[in-house]
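The complex is shown incomplete by one protein chain, all other protein chains being positioned as in the whole.
Our next item is chain A:
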């Protein structure tokens, strides 16, 4: 049935034919050219490559093969369908059909030909990588990667694609249709099932996690191997089916039947593999569901608290053997005859001792329950010892994370990384409390009792026996004897973690705190770049720490701060009830392998930028200064967050890694236990954390309104509890943040902002390393301020009504106060909404004209941000606020926190300030009288009003119409990035006119067909001055302000009582706000003003028009 000789013969000659095929040659040259350029651009020293591209020794061939995988599959489809099709053009094939070969010889021979060529091509691809790899002075060379990745990526792809192409073209007997179908299939996979189902359907291996860690090696080889084998074997099955269905008489009937039968058998085998894959994906999901449901059963059961916990751990291969000796206490009010612990479902209980007596225990999934051999009265203590052994099931971690987030990829450039929550390998171990590697009395998430209270701070001790040459890292002072590490934390902790591996420690003592970096052997890439720092490091750290503690007003509560390198795959989630991710542990920050993709750890690039920056600013900096700047930038941006990110898309990527050190000041240090207010801890943390926000948020540019406003909208419909249990995670996060900010801003207004903060800081400092009860806090606040916070918390968390603020007046003066120049800002703000509200007013001296939003500077000077001033404006009130400033302000920002306002944060430039001498100044706030009605002599039509209309005769493009038809939600406002071609759309922003909602209509400029019109209701005939509301010079468009001096115009058509005027209005000198348009006679019939879309700028805005009677 199979003749190897025939197969080899056919493959040899067909390979020759393919090799001479121009299409193949073009593809091959294109592929080689593309990869060469890619390697030069990304990995070579032609420019400074990113450290993240060089740091991992598995990266180079993998990146090339992954990038080429999709085009390669498409090329195989084209060539394979051409190779097997039967058509008149190669009728000489017929003479080979009557040769003594079997159908299988024929099909396999052709497939082998294709396979050989693409194998060679892939060899060239990886050779390109190899050349760049071995010539790069910064990366390491890992030979295995050059074998492993071609086998795992390209080979199964080629086999599968060849098989399915052969089969389809044999069945359909039509090459073009087959190609269209196959490319469609690939498209469906890429568009609809991208990153779905654990990438089971990813037949090209584009997103299947196969990136390898230099610390922990290839993660989940089993899944990758099985997934790739599935496609390889399926490809083979398809080849057999092709031979079976081939339009050629087989050697014999039985041969044909046998070929078909083997094809079916291989197909069945591949189906079994697929089922196994499905189970591998499904099992963890099911386990999680079961655990969550079990949590629900135990959530309300009273339990003991652990006072001290001594863990003795032995590591063997992929298992641990542990012995936990605990002193527990009954802190409840009833006698306990049942106690329980949580422990990873992969660990089994070997023995349980209560007060030294062996008792039986039952373990269901992760719950160990003990019901016999004791009775524990309230306040009574007893000793419990648990012996356990086994593996760690990672899927038990982060149960509060829903399936979608759990299965979402861990992005690393274009790769998706295997998400790991723990490592337990003979060469590497990383365990955090999230995987329940030691017994605890706190059970995890269940929707019934979503809040996870912290129950206790425990006196831990840990003894770990490691393998030869490995270092163990945990909390507390460590004592090493042979291979045994003993850790003794100096204070009670809420949790401990453990990392074991070939670590090297670098440490420094500064102000009695030990700062240590634990990096993997040979991973000290930073040492060369920061070689000048050692003797100044201590003062750098002191400065950074002082800066942070000044901002936070809490002292670091631990004796050490350790930065531990962890594999790239180590993954964590943002939590609802806590402010930390698993990257932060008590005393510990887990930083990613060789810095991962953290830009600030790309020290070479940072130093280069530092050089460029110094050059462009004509600064002369020593190497030492440069390194110090780079070091400061790293710490301030990543760890202390005293420099905000350059930009963000609020609401996206909520689970991005956060290495902020703040949890060590709050979450791991103290906390409030509250039965009722599960979110209180989070709210307080949120209020106290003093981190710099991103300088720009682009969510409005994308969505039309900011993410805050989206959440405000949601909070008008649902209470916080409803949001927490139902909304999307990013909205939960933001809503909690906003509510927390509002709650404490509100409380601050009631008792005095500085008083409240000082009270809370003092409370925390007095309760380091312990929990306190909410009731105690409540009572203390009541005593101190005579204020019961309980009803306020209740109201804020549950209310849905919101204030709405109208800025009625904004006056600004430069006042000569003797010799001194001072600045008086007066504003009148009305709350016209249906709830009390708090506003925060911030002035800044920032000059926005440098245009450098996008490219961050290394260690840029933090803006001296004046702290915001809060003001409570009750429902229906109008307040006049006065500010006296010593420095000339450029902008005022009014943050309305939770309100109906869009934008919720209004920033307005002051422009030129009018001068006054020796005028009386007012500072503070006072209730204002009813604001005066708009004079009847003034008429304003805004784009939000019904007297505004827009018209467009232009049909959208087919693509746009299709995309619009797919939108499921009604959208009122659109981002400016969504520049409409065929109609006028509304967008929002501080720079537009409006009372509560500041918006304008905008459209892509055109030839004058699209028109926006304002129609006033004129009550009194007469001459009117017309004003149009502008964003500023050339509507702030970049192209108009790039100093080329070109003038731009808007085309207005004014219909007045005397007829119609066409005006080309020069907008190149426009001021932000009202700009004079002209004076015309209007009578009661009204008339109108229209703006066409004719303009040399790319966008035309239609905002508001004002008629002022002369």
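Here is the rule we use: contacts are C-beta pairs under 8 Å (C-beta built on N, C-alpha and C of every residue); 3 or more make two chains touch, one makes a residue touch a chain; residues count from 1.
Keep this in mind: contacts and distances are computed from a predicted model.
Per its UniProt record, the hidden chain corresponds to "ABC-type multidrug transport system, ATPase component" from the list "2-oxoacid:acceptor oxidoreductase family protein", "HypC/HybG/HupF family hydrogenase formation chaperone", "ABC-type multidrug transport system, ATPase component" or "ABC transporter ATP-binding protein". If you put the hidden chain back, the residue from A:249, A:289 or A:479 that touches it is A:249.
Among A:94, A:923 or A:1058, only A:94 touches the chain left out of the display. Residues of chain A that touch the chain left out of the display are 5-6, 9-10, 13-14, 16-17, 20-21, 88-102, 248-252.
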